[in-house]
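Here the complex is missing a single protein chain, while all its other protein chains stay put.
Chain lettering (A and B) follows the sequence in which the chains are written, and residue indices restart at 1 in each chain.
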Amino acid sequence: MTVKPSVQPASTSALSWLSYLVPGLGQLLLGHTLLGVQFLATAALVWLIAWPLLQSGAAFSIVLALIAVVSLHLGAGLTAAADARRRLGAEQAHAAQNVYKRWSVIVALAVVVLIGGLLLKWIVTLPSWNEVQRNFLFLLIGRFRAEQFADQLWRLWGFAALALGTVAAFGMAQLKIRNGWIPLVIGAAVGIVLLFPTVSPQVSIGGLALSLILAILGILGAIPLGLLFGVGRTNTLPVIRGISVGYIELFRSLPFITVIFWFFIFVPYVLGEGTQFWAVVAALSLFTGAYVAEIVRAGIQALPSGQAEAARALGLSGTQTMLQVVLPQAVRNMIPPLVGQFISLFKDTSLVSIVGLIELAGAGRITANRLVTATFELYLTVALLYFVFAYLLSLLARRLEAPRAVR
Amino acid sequence: MPRSTYQQLLAVLVLLAVGVFTFLRVRAGFEANNITLDWSIFSKPSPLTKGTYLTTILIGMLLTIRLALIGIVFAMLLGTLVGVSRLSQNPVVSRVAAAYVEFFRNTPLLVQIFFWNFGVINVLPAPIKNWLFDHSPEQWAVIAALSVYTSSYIAETIRAGILSVHKGQTEAAKSLGLSGSDVLGRIVLPQAFRAVLPPLGSQFLNLTKNSSLASQIGVAELFYYGTQVQSYTFRGFESITAITVAYLVLSLTITFFLNLLSRRLALPGR
Partner (left out) sequence: MTATNLQKAASPSSAEPIIKAVDVHKNFGNFHALRGVNMSVQPGEVVVIIGPSGSGKSTFIRTINRLEEHDKGTIVVDGIELKDGQNLDAIRREVGMVFQSFNLFPHLTVLQNVALAPMRVRKTPKAQADKRALELLERVGIAEQAHKFPAQLSGGQQQRVAIARALAMDPKVMLFDEPTSALDPEMIKEVLDVMKGLAGSGMTMLVVTHEMGFAREVADRLVFFDEGNIVEDTTPDEFYNNPQHERAKAFLSKVLGH
């Protein structure tokens, strides 16, 4: 049997060792253009950073640079050599694949260590971290630490109650113990009772604590609104649906900053002076409520229509069907996106600093204006504080979502 | 009368009651503070821009659109890069991309704007800093913040779009002998594009709304001009109404075109 001769440029295969010297060159000669370009680009980046480091004389930098350069050249050379052997047959191709997998990870890791290490070192050695440290408590609780509130500090245990309730509810859900809402409600109730006097009648608390309080109050207001108008949007009566659509589309079309201005300026006329804090909470609730309504609607519409039809066929009224059959099932689908919406709300609370509430972003702004020098360190800290909470919540949302993917 | 009519009437009545109550309270409040409404200010000449105050608002709308367009271009570039990296075979690359997405999604945009404007610019090397100070640094900070923030959402959209093209499509195309570039250009990308355009459109809408935060570091756009009109005329109610109507017009127009687009893109039979 005749096997047509394959194109076998033996001369270029032998040149694969060139990649030890110039990463990517061997791959290019072998016809693996994409790999070659990737290695060349990585090499350019690494050498651009490593060259000045190698001459700097600082031990830390030299070690980082050496690690990156050595793994880059070794990786490029070894993969090029393996690629050159690929054409000899299936076994070599398989082995080459493994070499490539291993070394592409090592090279990428070296690049990340180089850049990440330098960045980290630079950030850690910034001059003004002590300023951030001095103001850190202000970022967390605002002026609440001051003398006049000293006898109130214990109220912060309210956060512990909230956290405990949430953790217990989540743990029970994971362990498939029923009635997980009980610890959640107890935790929330204790937390609110303890924390309420810190925002009423005057907002004495600030910083991250205030951001969290605003987010919690906001979602507590948004959920009933969302349920009301989300269910309303699925209603068959045109007027009820029309009102719901109007509310939802109005608030979803506007930037939050306009909503907060409306409320901040005009709620005091409706509710009287000194109600700015509650105006802000109302703005957060109404704004988020529109998004929650869409989550509710999606949750209801995701249910097979047979559910509602079966309930109606049994003689349940429209309201009974909604409350006893549809919503209890839809709620399960709604929880993960609701947590996501809560994260958005938590981020949105940063805007209330514009109308003078000193929550986390506001506290950061005030401190930055006062210090002038430490702005980078300060805003990085503020961003990280937001990040920690939002990220933890997003992990929670993903955990809640995961079992459904399996089903 | 059927029950449904009662229910609808009730809804209208509740809405009316809330409306009337609010209206009366606001009017009482206005009277107590000697506030009257005067819509004619919008036909008066504006010291902020050419023309009247109405022109100022319209210019603000244009600036907002401009900001959103610049932002979406950079956000698309960054987002595509990160989204594709997220799907990389190389676990280090995909994790770095994931970390990027998580960090920028989980911090408020306003803080990111402050971070770029007050933080990063402060620590840049002197020559870049000096150049920036002559070229409206706030503008650059806002563009950086808006595009990085939006790109973290776009990256997830792009990733989902690529994943949404079934593996069998590539296999079928390959087994017909189509070249790598044809498989990508004729089969995968047109389908990914269809899947990605509607969510990208809503990212553009979000970006347009989010650009209002640029006002907080003094970059001229719709919200900034709106509040400027207020401080020149002392007409809070009128200004905020103008801002609100302008954003409504922008959002609804964008939504309209997005719906048109997704109807255009829909394939018959599904």
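Throughout what follows, contacts are C-beta pairs under 8 Å (C-beta built on N, C-alpha and C of every residue); 3 or more make two chains touch, one makes a residue touch a chain.
Since we're looking at a predicted model, the values are computed, not measured.
Here the chain not displayed is in touch, across the complete complex, with A, B. Annotation: of B:2, B:47, B:125 or B:177, B:177 touches the absent chain (contact as defined above). The missing chain, though absent from the display, is touched by one residue of B:7, B:22, B:94 or B:169; that residue is B:169. Touching the chain that is not shown, out of A:66, A:93 or A:192: A:93 (per the contact rule at the top). Of the residues in chain B, those that touch the hidden partner chain are 166, 168-169, 171-179, 182, 186-187, 190-191, 194, 267-270.
For chain A, the residues touching the chain absent from view are 1-4, 6-8, 31, 86-87, 89-91, 93-94.
One rule holds in what follows: only the chains that are shown with their structure count from here on.
Considering their complex, residues 4, 7-8, 11-12, 15, 21-22, 25-26, 28-30, 89-93, 96, 102-103, 105-112, 114-115, 118-120, 122-123, 209-210, 212-213, 215-216, 223, 236-237, 240, 243-244, 247-248, 251-252, 255 of chain B touch chain A. Within the complex formed with chain B, the chain A residues making contact are 101, 104-105, 108-109, 112, 126, 237-240, 243, 250, 252-258, 261-262, 265-266, 268-271, 343, 347-351, 353-354, 361, 364-365, 368, 375-380, 382-383, 386-387, 390-391, 394.
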